[in-house]
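All remarks here apply to the structure that follows.
Of the protein chains in this complex, one is absent; all others appear in place.
Note that the chains are named A, B and C in the order they appear, and that numbering of residues resets to 1 at the start of each chain.
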Amino acid sequence: MDNVTADVGDWWATSITRMAPGVIELRGHPVQDLIGSVTLAETIWLMLRGELPTPRQAALLEAALVAGVDHGPQAPSIAAARMAATCGVGLNNAVATGINLLGDSHGGAGQQCVELLTEICARWAGGAGHDSAAGGVDLDTAVAEVLAAAPRYVPGFGHRFHPVDPRRDPLLSLVDEAVRDGVVAGGHLAAARAVEDVLTRRVPMNIDGATAVIYAELGFAPPLARGLFVLSRSVGILAHAWEETRQGRRIKGPIPPSILPTYLSQ
Amino acid sequence: MDNVTADVGDWWATSITRMAPGVIELRGHPVQDLIGSVTLAETIWLMLRGELPTPRQAALLEAALVAGVDHGPQAPSIAAARMAATCGVGLNNAVATGINLLGDSHGGAGQQCVELLTEICARWAGGAGHDSAAGGVDLDTAVAEVLAAAPRYVPGFGHRFHPVDPRRDPLLSLVDEAVRDGVVAGGHLAAARAVEDVLTRRVPMNIDGATAVIYAELGFAPPLARGLFVLSRSVGILAHAWEETRQGRRIKGPIPPSILPTYLSQ
Amino acid sequence: MDNVTADVGDWWATSITRMAPGVIELRGHPVQDLIGSVTLAETIWLMLRGELPTPRQAALLEAALVAGVDHGPQAPSIAAARMAATCGVGLNNAVATGINLLGDSHGGAGQQCVELLTEICARWAGGAGHDSAAGGVDLDTAVAEVLAAAPRYVPGFGHRFHPVDPRRDPLLSLVDEAVRDGVVAGGHLAAARAVEDVLTRRVPMNIDGATAVIYAELGFAPPLARGLFVLSRSVGILAHAWEETRQGRRIKGPIPPSILPTYLSQ
Partner (left out) sequence: MDNVTADVGDWWATSITRMAPGVIELRGHPVQDLIGSVTLAETIWLMLRGELPTPRQAALLEAALVAGVDHGPQAPSIAAARMAATCGVGLNNAVATGINLLGDSHGGAGQQCVELLTEICARWAGGAGHDSAAGGVDLDTAVAEVLAAAPRYVPGFGHRFHPVDPRRDPLLSLVDEAVRDGVVAGGHLAAARAVEDVLTRRVPMNIDGATAVIYAELGFAPPLARGLFVLSRSVGILAHAWEETRQGRRIKGPIPPSILPTYLSQ
């Protein structure tokens, strides 16, 4: 499609950055005021939301970002980045390759889980975002209604490899503390636990679900659940691409079992 | 090239991640011990280096990562990501597009600057990494020798837009403090300032140079200067792609001046 | 999302390629029988469809592929590839960058138009794919029904830049000939012209519409309309990335008008 839309005057307009010779402002903060004063996680929040988070909000975001950095080389994003690193491209191209795979299925589960939790809270009379004038149902009913319309794989729940995802408990504990101290409201957490109860531990919450609770409680728009996962997983992608680079293998990937004997006999 | 190399048995081997059902270990640390305990910047260090940094090392790394997050939409990486966001691809694909542009020229200047500073220190009798048995020259001579072989654009120095890069001073101040307190040795910092003196302020150190000093002082391999810049700039790329996504423009990019009147007259 | 699905035994299975030492078969054809005997367009058909096309089918496909190769540097895909070429990445990375932008809006219009035409034909009593037992409406009614549900921008029709897309007429003439000679059935062509009539020339068929007619008449699945556009536009992307590479510009893109004076005054 070759159409180019017409309102062209302000293509370069942005509310994120202000540039002038000798001046770089990020969301209104001179960059020199940020350097050495705020953390990377706080900067991520600032850039995406327009203002700095409180320390407790930043701590929750940081925990979610740390939790998602890596899931080993059999994750397609990591495997593809490692393969790219053997093909003679720049380290940035290897990282871009991995990130390019964090699509609707691989990186989008968190986004879909935020949408699911938000929908439950909107129907639930006690949920965040619920319009009290609109009536509303109790939590169990809201969960049942939303799950009835959900796809076969409920995003954020279940894992073929881990019986229980080791990242679930520490993340939810942090949200519990944040609810107790009034940092976040807790509606999305309650919704997520109610979904897990319905699915009766056959499919406990996974990393996408647990981080979706955090992103939703912190008020991030659903697509940013994917965006934040991209930033998080980039760390693992870079680490694996770099490990592969240092090994110096060339044009290398997993070998099909049917071909393996051919190689081993050479 | 269709060659696939032969040592196939251990393609999946990694020293970064250990996975088993219910177990995720990153560099030997169970992931549940990291969540809520370490920062994202500390996790980046852990994943790339194999062990956790000291708090002072982490603070220096964090400052460098914060400094590089964005340089506005006229940077090709940001512009390409914004354009991608108007074309109907996932947010991860838009971020990958931006990162794909951080090549030898755009993202590689930091890497090249680390190599330059490391080479100066190796020749300099007082420099880090210098083999004292090998003799060695004084700093000015080492700088002159290395600059004589450098390309026309010395990586890490000079900026067409900023007379002085506003990120230079706060970053170098942090390194000064770290040298004073024995956190880092200071050889690469001295080398960078000596280069800047030779270039006589016509081309002061830029963001690539100032962050290269930090990455070199902290002991990162040169290619990781690019890798870390990728992680840093990903934040700005995501923020800009997201801003563009929310505007809902379709298939949109900068318009050539010669075509602009055609659009405006419609 | 870290799930990896379970049916793993046959990940490498494919009906496209058979490999053995000294043997490469593509869709059952030894590669040495194809080299020098078939055209690139015929090979594209073979790889996607499993068998070779007739010469007339191949000619229609070839015309559609030729028509889409380029639309100049203001197309975001071309602009991004040119920008990538200035950033010090490989020519393949520059091409990949451009292709990465051919998303739902930029490259997906052809796919959506094939779906639209197919839907019209399914409702239309005389259309291809219509189940005659199911009753069915006349063409005008089918068009009205489908357009009523279509988005604001009907994919494949209209162009902000071209009053009439110069690629429309020669492509449709080729389809007319193919219908006359019984090469294709002509239902999708009739549907496309009926849509154009309803839109009353305010928004004539564009390149996505005209090529969608060809791909639909030839029996390609809708997603392959995008896939074939990718192969076609890759030619222009490569040519523009290569032109940019030869100019040797560094980290270069369009400049915002507000910043331009700063550059010109230096």
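In this text, contacts are C-beta pairs under 8 Å (C-beta built on N, C-alpha and C of every residue); 3 or more make two chains touch, one makes a residue touch a chain.
None of the values given here were measured: they were computed from a predicted structure.
Interchain touches from the omitted chain, evaluated on the whole complex, reach A, B, C.
One of A:103, A:156 or A:187 touches the chain omitted from the figure, and that residue is A:103.
Only one of C:91, C:122 or C:199 touches the chain withheld from this view, namely C:91.
For the chain missing from the display, the contacting residue among C:52, C:144, C:199 or C:231 is C:231, taking the whole complex into account. Residue-wise, the contact with the chain that is not shown comes from C:174, picked out of C:116, C:142, C:174 or C:189.
Touch with the hidden chain on the side of subunit B covers residues 1-6, 11-12, 19, 21, 71, 74-76, 88-90, 92-93, 100, 105-110, 153, 155, 158-161, 206-208, 256-259, 262.
Seen from subunit C, the chain kept out of the figure touches residues 1-8, 11-12, 14-19, 21-24, 26, 30-32, 34-36, 38-41, 43-44, 47-48, 59, 62-63, 65-67, 69-74, 90-93, 95-97, 99-104, 107-108, 161-164, 166-167, 169-171, 173-174, 223-224, 226-227, 230-232, 234-236, 238-243, 245, 249-255, 260, 263-264, 266.
The missing chain lies against subunit A, touching residues 73-77, 79-80, 83-84, 86-89, 93, 96-97, 100-108, 153, 160-161, 250-256, 259, 262-263, 266.
Just so it is clear, only the chains that are shown with their structure count from here on.
Measuring from the averaged C-alpha position of subunit B to that of subunit C gives a distance of 38 Å. Rounded to a whole number, the gap between the C-alpha centres of subunit A and subunit C is 32 angstrom. Touching two or more other chains at once are residues 1-6, 11-12, 19, 21, 71, 74, 90, 92-93, 100, 107-108, 161 of subunit A.
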